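Below: one structure in structure tokens.
Every protein chain except one is present and positioned as in the full complex.
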Amino acid sequence: MNKLIDKSEINKYIKDGDTLLVGGFGLSGTPFTLIDELAILGKKELTVVSNNLGEKDKGLGILLHTGSLKKAMGSYFTSNRDAVSEWSKGNLEIELIPQGTLAERIRCGGAGIAGFYTKTAAGTKLAEGKEEKVFDGETYILERAIKGDVSLVKALKADTLGNLIYDHTGRNFNPVMATAGKIVIAEVDEIVEVGELKPDEITTPHVYVDYLVMNEYEKIGGKYVVPTRSN
Amino acid sequence: MNKLIDKSEINKYIKDGDTLLVGGFGLSGTPFTLIDELAILGKKELTVVSNNLGEKDKGLGILLHTGSLKKAMGSYFTSNRDAVSEWSKGNLEIELIPQGTLAERIRCGGAGIAGFYTKTAAGTKLAEGKEEKVFDGETYILERAIKGDVSLVKALKADTLGNLIYDHTGRNFNPVMATAGKIVIAEVDEIVEVGELKPDEITTPHVYVDYLVMNEYEKIGGKYVVPTRSN
Amino acid sequence: MSQQDRIKIAKRISKELPDGASINLGVGIPTLIPDYLGDKKVDLHSENGLLGMGPTPDEENINMDLISASKKPITMDKGACLFDSADSFVMIRGGHIDVAVMGALQIDQYGEIANWAIPGKDILGVGGAMDLVAGAKRIIIASMHQAKDGSPKFVEKLTFPTSGNGRADLLVTEHAVFKFTENGAELVEQLSDLSLEELKDITGAKFTY
Partner (left out) sequence: MSQQDRIKIAKRISKELPDGASINLGVGIPTLIPDYLGDKKVDLHSENGLLGMGPTPDEENINMDLISASKKPITMDKGACLFDSADSFVMIRGGHIDVAVMGALQIDQYGEIANWAIPGKDILGVGGAMDLVAGAKRIIIASMHQAKDGSPKFVEKLTFPTSGNGRADLLVTEHAVFKFTENGAELVEQLSDLSLEELKDITGAKFTY
């Protein structure tokens, strides 16, 4: 059972209006090839859940130029001034979520948990409209699970079953996102034979992964470099 | 900073009436040496949170003979008939918790989350008295975090900082319990130098671990064998 | 409850398991299933933290820290992965296990399951049963058609405590296979030489056919 598909095939799995969970922190652990393909496919009205919208013209940042996004949910958008500007113009809805709450909401989405009570953000503007409950004298707010129609994650290696390992802090949101999408597509640098990844080192078990797409970016000097387009 | 202590020193960290989180599933991943020491120290009125109470005369099972336990919280007690008999005689309170809910309640205890909504057990006897809430048309019940005064976990190896790795399915409840005790004592087969455990393979980061105690049981034929007592 | 009947049930259920599926097998009859999978490769999930459970090891390769949820020594298949109990139940409760095969004390005609407690007896064990009932994508019940006293286990309405709001998709006994839809139970296949009337006589539940 080989899960490898061509990047163009993601067209079958992603629809206009979908909610996408997209891995990455800054540009690290970002599925660049899949994002490029999204831009090419011209998908519209997408809600993207990701810590940030890449950087200006990089990663998810390119989807701000293709009018693909309806809404972004994440913790930090100010590092991409295009995001700020699209939001100011009314072209982009933003839901700002504390980083730990974002990670936990996605984990709950994958874990069959509908919501959880956290201290984070209680008493702040970001808690407005959220249910409160007191536990042991402290105020907690109810945060709800986030699920995606499709998750786009970036891993270092997969085996042919779809087990994944990540590259250092490129791990970030990818493992929780891999549990919380109805369809999960992993972009990887390398696919190895089953058995080459050890049972203890596998971070994302293959049950979470539906498809694998090869990363077309080459890592030079520690940075992923845009491939020379062949298409 | 060496966290290694003699097993007898746990006397300083565990008080009568404490709630202890004790790792293990069946007998696998059980801190046998620490449990033996608990029995020797004659601690009383303990609440033990553990998937099961070991087996008859083994692991946590021995604490049923020393009158140490007030209450047990776990998912499966019928595999130790001493537990059933102590409960029938009114000597032991039991709180029965679905296994996944148990794991998640402990994880929440370590994660600063006060409670969560799960589908598991909704509509059953185990949900009696628990708050219900409907999300997307389905009924969920509110489960609350479990924290411990002391966690007793069993790992395969530690480094001198206290980073831990586990032995196959001996991992089970140990990593979540290591996050949820005010004091965390890890029983280990071996202590290695810092740097020998790789950043990717460390399962429990050292911030969670306060003390290390050497396991005195020897593994023979794949089973831990009771040590010949020197004291 | 002959071993032959138990094997019949296990064999029939093994046909329901798709190649490549992630499967959780409960205690009892379900544990017989791996022997009847033929060329099919499935991934066996164990609640205590393993996906990709392999066969029982030789005596010299036993490690009691590599065990099944039934606490028996096991091995790992190629591609297996290990995780902790919390992550194991993320997999179960989150709907990532394709099929859970489990026994039942009772099952009603809408697929509601009772498989953890008998009224009047001590209730001291539940394990992962309720999590599986709540979370598995598809639930197959493997059960003898009648209880030891001859009373039906497949009933109109549970008299034993429910295991939750999840519903079985399929029931396989030594006599028949039933599937559950919104409209109730439907007889899919007979597995013994009982006539339809005889089958109805030993069944408490109503079913279509």
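Letters A, B and C mark the chains in the order given here, with residues in each chain numbered from 1 onward.
One rule holds in what follows: a residue touches a chain if its C-beta (ideal position, glycine included) is under 8 Å from a C-beta of that chain, and two chains touch if they have at least 3 such contacts.
Just so it is clear, the model here is predicted, and its values are computed rather than measured.
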Problem - Touch partners, limited to displayed chains, of the chain removed from view - result: A, B
Exercise for the section: Pick out which of B:G17, B:G42, B:G67 or B:G195 touches the chain that's been left out of the picture. Expected result: B:G195
Handout entry: Option from A:E104, A:D159, A:E187 or A:E216 whose C-beta touches the chain left out
Key = A:E104
Exercise for the section: Using the touch rule from the top, list residues of chain A that touch the missing partner. Expected result: 25-29, 51, 75-79, 83-84, 87-88, 94, 96-104, 106-107, 118-126, 138-139, 156, 167-176, 203, 221-224
Problem - Contacts of chain B with the absent chain, listed as residue ranges - result: 1, 107, 110-113, 159, 161, 163, 179-180, 194-195, 197, 199-200, 202, 205-208
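What we mean here is this: only the chains that are shown with their structure count from here on.
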Problem - Remotest chain, chain C as reference, centres from CA atoms - result: A
Handout entry: Intercentroid distance (Cα basis), chain C paired with chain B, Å
Key = 28
Handout entry: Averaged-CA centre spacing for the pair chain C and chain A, given as whole angstrom
Key = 35
Problem - Distance from the mean Cα position of chain B to that of chain A, given in whole angstrom - result: 34
Exercise for the section: Would you give the residues of chain B that are in contact with at least 2 other chains, written as numbers and ranges? Expected result: 104, 118-120, 138, 168
Exercise for the section: Going through chain C residue by residue, note those that touch at least 2 other chains and give them in order. Expected result: 50, 76, 82-83, 89, 92-93, 134-135
